[in-house]
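Of the protein chains in this complex, one is absent; all others appear in place.
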């Protein structure tokens, strides 16, 4: 089976048939063995062993290496073609909705509906672990809706503020 | 439920009903919680926490504390009465059969069939991990049967020599 | 003194319990609902549940702590750091109950706890201080006026503060106005005291602190310095001893100043005098932490001393076991704080469960932690999971050892600061020792480039493809581990944080 493997913005082709493995067309030596009683797997790639923590997720794998987890999508040709036809992609809608990046307590809402914002403007101050964290915009915009108020506890991912493109 | 709990030659009564626990009739404070992703459980007994590795086995539990595993049998009254009636017990037949206490290679058989043995006499020399280990009798007897020969590899628990009571 | 109640949690509670056992003392743990299965509970000879998870109902609840001590027959209390450690009223309550407080006298805590008062005292005692106000500013405008007098840039600081809470740098009157509100609000929620004072902000300083120890026999000594300049928002991330910027002569002068500071308040037990060290080698008293410090292990490793056990001895009325003459450090030690913060998402606090933990071991490596496989990481307390400490014969060897120790560490289930530390250990201004308090601001962005490197990409992609291929062949879930379903959710959240980063980021 030939797989298209995507990590962040990068993509490689891996072909697996029995014990033989090709990476972007080139034959490589590669074996993967699970380590009992742990979420770890040992990859031996061209004579070098590496240990990854690996968990399966929808459409891919979460692979943790050196303390960092990567979401890796693995698609066969059929799935990939299907996706390209329908234009769907595993990404996460950015849109104009600013969400809480962690659970916490809303200390202050620093904007009002209709307000025009520069890139990087502070919108909400969230307290977590006794530290205040200012949430900022990632681009210029106009505040369309405010979903929280001061004193409110929010879960991670909760909608805070909706921002739309400034007109002009 | 009232349980008769046996560790080695020692026995205690533990009664569990809901959150209340009695040990040999005396009320005690005791809770047990499993630690996720490990074979460990935490016991809090009268305000002191202890960690045991615990695995269930036929008729009881293997409980590891401070590096040592104990086979603990836990019987309710019905099971215990039944066992006492039939006279069965979870023990391991000693008999006159000397078994290999570890896997290894038989280096020498030091006795012959019919030979009379003192307590502690050497019968077989087994090599494991490059060390020779002499297997000895735990009491006086007469060699009834020899099940192995020099050069033979044996598994742990394999019968080596059968010894019977000396006549007289 | 036979039985010590440890009024804390996490790695420091475990650290103290271990010291008690090594000193032949019983240890009593206390815990909140969230900490029922915590390592410090398992390690103690007795454990008392204090109450619900919020600190105010457990680790900060003086009455419940005193009750736990009474019920378990404890005759001494060690406060650790944070929580009630620098609250004089707690030290007093312990004393009034007839128990030994393992720390300085309440008067010393109080003298150093009020930051403006402390600076006044230090100036009087001949310890160099940074120019600044000696009174708290009444309001933002008073702070603006004071700033003009002290000279920009200025630092706004909570009177009751510590640990970076309630602190802001301001380079203009406008920044003073904005920062004053934030600092006061943080100070109010953290300490219940929103007084703020103003001092001159020393440019490109290093944060260098001196460890002191004092016993009841009139001995007050220092154990050299710790370099703590790798900070983020005034929170220390990496500490080392000795400092690359301190030579023997400077060490002796700073040590003398620190001893003088401690003596001027009648100090007892372990404490730390923090200084700013400027590029010209001038140093200024910053504050004194009247407690055990998170980063005490680097000092322990180079001086061959157990600071917590010395605290226990001193509290029991024994002399410390250290010589009066200045001791000589042996080799070099570095500590990396492993926190449940995602360095690639602006160090946002993360939650989860530790589904697997592989601890670095071998020569010269020390791991002081409050987590184990199975530990739940919540948001009730601070984000410190553990401290990784490496010792080497010299600084270069200590750094190399820290690298390999970081390479060995595996924490599955929650994102941590581990990859940040690994990058710092290879970053040139750190390895050369040429860094100061602005380190992270200057190199942080480049250091924390979030994309995957070419070197990492191929093995990860091949592993995922092989795992996928195997999973399809087997048509069964591939994880070896039974309850991976629960693990998955927490862990995938971490892997997916990139998605959230694109919409909002903390500052």
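Each chain carries a letter (A, B and C) given by its place in the written order, and its residues are counted from 1.
Note that a residue touches a chain if its C-beta (ideal position, glycine included) is under 8 Å from a C-beta of that chain, and two chains touch if they have at least 3 such contacts.
Quick caveat: nothing in here was measured; it's all calculated off a predicted structure.
Can you list, in ascending order, the chain A residues touching the missing chain?
33, 35-38, 40, 42, 44, 47-51
For review purposes, identify every residue of chain B that touches the missing chain, sorted by number.
1, 3, 5, 7-10, 12, 14, 16, 21, 23, 28, 30-32, 34-41, 43, 45, 50-57, 60-72, 74, 91-92, 94-95, 97-104, 107, 122-123, 126-138, 156-157, 160
Applying the definition given at the start, please give the residues of chain C touching the unseen chain.
Against the missing chain, chain C presents residues 14-15, 18-19, 21-24, 43, 297, 300, 304-306, 309, 321, 330-331, 356, 358-359, 361-369, 372-373, 392-393, 397, 400-401, 403-404, 408, 480-484.
Following the convention adopted for this analysis, only the chains that are shown with their structure count from here on.
Which chain is most remote from chain C in terms of Cα centres?
Using the mean of the C-alpha atoms as each chain's centre, the farthest one from chain C is B.
Measure off the straight-line distance from the CA centroid of chain B to the CA centroid of chain C, and report it in whole Å.
49
Using Cα averages as centroids, what's the distance between chain A and chain B in whole Å?
Comparing mean C-alpha positions, chain B is 53 Å from chain A.
Between chain A and chain C, what distance separates the C-alpha centroids? Give it in angstrom.
Once rounded, the distance between the two centres reads 30 Å.
Going through chain B residue by residue, note those that touch at least 2 other chains and give them in order.
none
Identify all positions of chain C at which a residue touches two or more other chains, and write them in rising order.
In chain C, 355-356, 481, 487 touch at least two other chains.
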